[in-house]
Structures are given as C-alpha cells and as structure tokens.
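Missing here is one protein chain; the remaining ones are kept as they sit in the complex.
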C-alpha cells in the first residue's frame, strides 16, 4: 500500500533552500516515516533561477509568488526559507490557509511578530508549526538533552555558549542583506545567538529569565558594490568612488544570563572571531555532571560523570554515531560520520512522523517554544540599549 | 539542452549498495558534471529485497541475475558492490560487454584475479575502470596529496597507518561471510589494510616495495547462528548445542614496509582494537613537513610545515571545508562539515567528469593502479606465512 | 667571585608558601641570574609548623611574627603568601622598612588598599614591587604577548576568558577562610577572575574600561566543622547539630567587558564548573590572527595566522618547549614539558634579574600595574550590586 504523502511547498532558494531541499530529498532514503515527503513546488522571485533550482533538486513545479503557492490546494506544508523580514507574514498567511508551517530561524523580527505568529498557530486546527532550530537534531546534542532529562547532570550551575564565525572581518566585505536591519532584523544576534540560546534552552529544559547584553558593530559602514556614492563614499584603489552603506546590525553580541533554576550563563555570538569558521560551542556544568559540544566536531559529545570514582573521572568523548544514539542508526556504521546537512534530514523525519501520527505537539520547537527564544533575543537587544539587566518574561 | 546521461547498473544491495545509491542520487545535487547519472537498475539475488531497495533509492528497474544486467544494452556502467569473491568475474564480464566498471574494494581475491582484471581493462576500448578507494576523495586527504605533490613534505621518511575497528571482539559475534575466506578472501587485511595501503600510495605517490607482515586470528571459531552442531559445537546458556564454524580469515594484520623512495612504514589493520570504531589514521613524516589525518575527524587535516620559523612551528589543524579545499566548495559554507557518504559522492562526480571528458586515465585508481595495492596485500599474506620479508614486485 | 645575594623573607607557609619556596630553591638550578636568592627566613604564626616547613624547604631561620621579620636588617625582600586581608598592611610596612616586596595575588581587598599600596611603592626608593600573577610567566602566554606586540593579531575584537574549577560543589564542603569575605575579600572573583583579567590585560596590552558583572553564591551556608550550632545549624546524619556559617563570598562571577581599543570580552570565574579542575582558558581574536591557551595544557599555545593562504589556514598548536620560546630553554629538551611550579621559578628569575640590573620597572606587574587589575575587580563588584555597567577608571 502506498504511503500517505505530504506535499511540500518551499519558499526561498538560497542557502537554506538548498539545505531544506536536500532534507526533503534524503529523508525517505534513511527514515521509514509514516508519511512520505513530496517535493511539490519551489518558489523564488526570479523565475529562471527558481526553475534551475527546481530542476537541480527535483521540485515538481515552480512558483514566483509565495501567495500563489499558499493558495494552491495541493500543498500541505509551507517551508519558509526567506530572509527574516518575511517570516511572520508568510507563516501567518500559510496558517490561515490551513497549511502546516516549517519556518527557518530566527522565527521573526521582534516580539510583536512572534506574538502574532503564536496567535495564528493557536487559531489553527490540526496544523503543525515548527522552526528549524536544526541543532536540536544533532545526535550528540539530542543525547545531551537526554542525559540532562535523566538527571545525569543534576542541578545546572553554568551554561557557557558561543557561536564564533569570522566571515566579515574584512572591512571591504560588502553590505549584504544580512547586514541590513530592515531585512535581517539583527546580525549575529538573530543569526547565531538565536541558535545557542535555543540550544541552551533545549538541553537544560530551563528558561532564561534575565539578561545583560552588549551588541557591537565593529565596522560601521561597508561598500555596497556600486561605484558612485550614496549616503557616504570612500575612494578605492582605482580612484573611483565606492558607495558605502551603514551597517545597521550587530557584528557581535555578548550576554550574561540567569536561568529559571538558579544557574547562570554566558553567551557570545560574533562574525569577528578570527580563527573560527562555524564555532558553535556549548558547555553545561551541573551538580552531578557536565556536557560539552562543538558543532565543527558535531559527531562527538563530551560527557563528564561526577559519580564515577575519582581516579577514573574525566571527560568521556562519545562518538554519537552508533545505533545507541539518536538518529545515528539511520545512516552508516559506527564511526562513519555524518555532517551538517543531516540535522535537517533528521528534523524532516520528525516533521513527517509528527504529522503522520497526528501528534503535532510532539514536534518541537513549535511556535510557542520558539517565541521564548525570541523573547530572550528581544530582552538582550533592550538591555544593550539601556545598559542594565532586563527580564525576558519567560 | 539536456545533459548526456550515464545509465548505472548497481549490483549488490547491502552496505555498499546503500552508499553507492546515495552517491548516484546526490551527485547531481551538488556537482555540475558534464554527464548526468541515471539510476537505471539495481540487481540483487532476492527479488523482494531488491525491489524494496530500488523503491527506497529510486532505481528505475530491478534485476536478480547480474548476467542479465550486464547484457542489457541500456546500461552504461556496472557498479559492483557484491562480496569480494564475485568482483573479478563480474568486472571482466562487464568489461567484455563494453561497460564502464566501478568496483568496490578490495579489487579482488588474489593476484591471479588482479592480473586478469587488468588484462580485461587493457583489452577494453574507451571504457573506464575504477575501484572505490573512496578515502582518496576525502577533501583533507586530497589536500594532503596536493601538499606532497607540491613538495611541501619533501623526501618521505615515515608512513604510519592504522585502521582500527572493534566490532568482532565478542567471541559470540557470529561467523558472517566477512569471516569466511572463501567469500571474503581475507579479513581485516582486504577490508581495512587495503584502504590504508591505498591511502599511503596515493598520498606519497610512492610504491611499497617490500613488506614483513603478521596476520592473526584471535578468535578461531564462532557460532554460525544455527543450533545443531557442524564441524564443531559448543554448549550455550540454554543448554542447546551451538553450531560453530572456523574463522578462516585474519582478525588483525600488522606490517612493516619499505617504500620505493627509501622511506619506511608501519601498517596495522584490526577488528580487535577496543576503543576504536572506525579509526583509520595516517601520518606521514618528510624532510620538510608532515601530515596527519584521522577518518573519524575527516573534515580536518593536520599539517606541519618545518619551513616556518621555530618559535611558531606546530601542527596546523586545517578545516578542509572551504572553497579553497578539494570538493568542499560543492557543499556547505566553511565549517559546516560533511561526512562519510560524501566521499562516494565525490568519486561519482569524478567518474562522471572523466567519462564526460572521455579522459578515462584521469580516473584513479583504475584497475592498473588498484592492482598495485593488491600486490602489497598479496606479499603481506605470503610474508605472514614465511616469517620473512617479501618483495611486492612494485 | 661570589654572586651578590638577595636574602628572601617569606611570610605564609601554606599552598603559596610551598610554591614560592620551590621557586626560590630552583631558580638557581636553571637560571644564571646576576643575583642569587638565599632562603633567609620563613615566617608562620604556628612555631612548630613553621619550623617543619623551614626544615623541608631549607629556610635558614624561622619567625612567627611578620613584624619581626620585616625589622630584620638581613632581609632584602619580603615575599607575602598570607591570606588576602594581610597583603596591604604587610606590603606597606615592608616598603617603609626599605624592603623589596613580592606579593601574592590578588594584590589586596579593595581599591582603598590598592591606592595605599601604590602610594607606598611610589614613596619607596630603589625598591622593587611585584605581584605574583605567575601566569604571565607561562612560556606559551609570554609568547602570546610577544605575538600581539609584534602585530601578528592586529586589532583585538574579542577576549574570551574563563577560569573554571569545581572543588566546592559539594554543599558539605566546609566554610574555610577562602569562603569568608572578611579574610578573602571575595571568592572566585579575587582568586580566579583576577588571574584571567590580568592575563587579558597582559596579552593584549589593553586596559578594560567598562564591565557588567554578576556574582553568584550557589551554596549560601556551609558547615564550619564544629558540632553545636552558631548562627544557624542543621542536623547531620548521626543526629548531631552541625554548626553552619554563612558563605560571604561569591562562588562564581560572570562579566562582560569593553576594552580600551574597541574590543569586547567575556570573563567567567567559578568553583562550580563540574568537569573542570583548573580550567583557566583564554582566547583572543584579532583582525590578523588569534591565540588560544588552556592552563591544564600549559606547554601549548594555539595560534591562528590569518595571513596564511586559505588552503592552509588553521590553528597551529605550538609546543612552547624549545630554545625558541621564552624561559623554556632553561629547562629540558624540546617536548619535555614543564609544569605549574615553573611559572613561579620564571618569575623568581625575573625578580632576581631586575634587582641585579637595578631596573625595577622592568619587573611587571608592579603595584601600579596590578592596581589596574584590582580596579577591574572593584568595578565588577559594584556592577553586580547595581545591575548596571560600571567604568573601571582605567
């Protein structure tokens, strides 16, 4: 008997469009889910590029207007991979059109949008919502959460999370959309800090209640790529005038935090950490144990079990690649590692399972959950302006 | 204009069948090759299992007799993923039928087979042969070879390679085909030592001329999984008689080697190295520098450049994940790692490119090249029996 | 001709007394300094323990009253290893008595004391002052500073420093003097944060101008070790009343910082980081490079040079154990590591050299310098109370 199908409509054909297309292509190769994903339609504003993209990845049809995609009755789930300033509008429209919604992170631009998205999710009937905080589906991080949930870490004293990149240190790197607050909302904050805030919440199972943050923009303006000046201009090597644009987002953010359970944390997200390409790292220290993780070595989890006798205590480096580990059994034999893209495949598998089971709450983070990460981001932004601690309301 | 197609016929639907199916599925998503792979037919002896396999991976048709597959005029390339005792027969038949042939490693069972395969390859016209020594397509290892070729290591003094696994330490692990010499040819030797011998040859560009080896079988007989005894039997916990079979392959092999350029090497391959899941590691020390690699951390290459001033000399840990590194630019941004399966995708891309370009020698290792790895394996086996050094003839 | 001697009078015979005794014993074995250290007198309040200590370490005489020690005309340098609440009083008295002064860190209890110590140092004539921020004498950290000073890191964007210990997580760990604010001044703040603040200042050569900090005491009261209750009491397993004392210092401190040059930093010091014994770690990211260091692997410095071509960029792991590295040539051949105690030997060597050369300013940190670390500690304490950012005045 043929499996039930979930017909996916994807919006956005850049980096995340590629990662999601791969996930929807691969999930059926490795996971036996109750529902089967069908790559029904890809939507991009440029028709030719959208067509090429669809051809490469095997999307059955192409749209150039996301409203038309949402209006199509043959689409079951809208997968949002657009820049951040469109998330809320598309998600709410899709929910109102009766679609399941899977939205890239960060969820949205601000708390007002978050609240409206949550309201739309609550108003929906039998619809799944989720935000692609894909790091939750790294086998090693899922294992970390399991260890915490089973009491192996005990009361949490410390969270220490950083997300270190270095790709815009060069002051001649251009003023792309990710550096424009109107489109991106924020810089490293929404892009990177969002990931580690979500990871900390996910692993500990605790909310962040208060923050003190500082956001910094090291390079205040950058070339637009055009030659004759706009708001400002500088002279380039060939003597021409290079148009410069203000950078309106943060290059880096540092943040102190208090957790609901009495623990404390430090967070740092930056695109100026020379030496780090994709350095998402987290360590959590509790009364009974500790865990440590680095995304660039994502197949490994380090675990410290303080209940072991002193002579043999130490960090255990676990290769989370065996049948004993979350998701890993679906892929290759022990020690044959997986990579970045598999986190999306794992999330796609969970989406298909939750929809197949009709158990939508099983799919986390949903909009309710992701809105709490948004609240922390929001409080941090306020704190950076006021130079005081702020409550997140969580 | 539509791309030219390469219609692939795959034989074997186990572990390697899965890895190759993934490669043929994914290569077009990431690489823009001159020829496009089509998953034309999958062949397995069990019709139902073959059908399921083909459905999961999108193979267009199914065969249960490899001779029929080879006879099909619509098939351009035969991809051999069967146990080792079939490689030679299938490869030679496929070459005689005018097909391109991509064969899993080890190439074959013995030097006689190797010579016949090479002869068939030489007799073929405009046909590509290759053996899936996929580790050559790890970006970090390809980079290692480039560094050697550019003279950054200088004269090679030492090769130090191990391939450490641990999955059959339990004496109750059953006597599967991989432990039967008639089917597998050898144990850790052909399965693992073959990989690191090939890697050493590939990176250094040198042949191994002489070896002294010792092959060991720690567990001499194992349960077959049946209950009433065969050649031998032991009593299990519930009092029944467990049928036992002799283990006719090596559990481990250790080997000393001399290289054509005057360097020396040590090799070790084992399935009894507790603590190691898939520990394929190699270090090469030369006059001017050194390289170090571990497969379980396959996105990293360590490089030592002795031309740097003393104060700053050290091992550089290179994340071979950027556009500057072989293959890596096809995938994700810097620091977003890839895994085991991508080595096969990379090799599939190279196969498609070599065929598209009509430049079959560009595809390495071909049967000529792989036969030299086979010669080293063969000399090691002889050395283990004679307790003396043996020449490889290379 | 016999070398000139520096007759040392040591006050305090606990942990630091041992580390300093070792330094004064060993410095002449490895360094050829212009002045030779003589272990003239050790001073401890308990006569018998002081005598035993002096016998073990070869101190020529014993005192039980530090004022008497300072009054002795045969003593040239007073080395202060007492609890923090005595530092200022002893140091000022010693300076007034014309002695050189080497004082354990943290320098003192508060800014008032720091200012009086600085004033006394300024009033002194031809006297050396120093604070034992011994981490400055780790060869790898000294090398880090040299690299920064030579412009290899460029403009500093980020400092990321932690000092993680775990020895008082057990709530039954007793209320020792280090947990009493009257004696210790602070907890992890003065003990650990002081080290990493000093290290950050030392390596970058920049002052910390503003901080936002949070100090936390996870365990509010602890057993005194006595049985019948004091201010509070709890019932132990055998039914008796265990006397409890309030913990009046911080267990942990987290801190955001702004640097004079425009960079930002995070600092964390804690005795509750399960899994970390002595985890003093620092990473500094600049425009042109980065450095990374961990005290438990103190023989290694990691250095990232962004001027290297992309293909070969990576963290270089430097074994700072060769004749090319600061201090290291005095000890053993390359790769034969040194340990914690050698940092004190190195500082003793520098003290003897500065005094021999009559160049007292060469000895850093002197009281002027160490007072700036004290100012950062002070601002952090105020910030934690006010929940706002504070200027350090530096």
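Going in written order, the chains are labelled A, B and C, and every chain counts its residues from 1.
Operating definition for what follows: a contact is a pair of C-beta atoms (placed from the backbone, for glycine too) under 8 Å apart; a residue touches a chain by one contact, two chains touch by 3 or more.
All values derive from a computational prediction rather than experimental measurement.
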{"item": "Residue touching the undisplayed chain, where the options are A:61, A:224 or A:322", "value": "A:322"}
{"item": "Which of B:27, B:175, B:252 or B:282 contacts the chain that the document leaves out", "value": "B:252"}
{"item": "Interface with the undisplayed chain - residues on chain B", "value": "153, 157-158, 160, 162, 164, 166, 169, 212-214, 216, 218, 252, 254-256, 258, 262, 264-266, 268, 270, 272-276, 283, 285-290, 292, 304, 306, 315, 387-389"}
{"item": "On chain A, residues whose C-beta touches the chain left out of the figure", "value": "143, 303, 305, 308-319, 322-325"}
{"item": "Interface with the unshown chain - residue positions in chain C", "value": "15, 19, 21-22, 25-26, 28-29, 56-57, 165, 167, 276-279, 295-299, 319, 321-322, 331-342"}
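Everything below uses one rule, namely that only the chains that are shown with their structure count from here on.
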{"item": "Copies chain B and chain A - interface residue numbers shared by over half, same or different", "value": "same"}
{"item": "Chain centroid nearest the full-protein CA centroid", "value": "A"}
{"item": "Whole-Å separation of chain centres (CA-atom averages), chain A against chain C", "value": "41"}
{"item": "Cα-centroid distance, chain B relative to chain C, in whole angstrom", "value": "54"}
{"item": "Geometric centre distance via CA averages, chain B-chain A, whole Å", "value": "36"}
{"item": "Interface hub residues of chain A, defined as touching at least two other chains", "value": "276"}
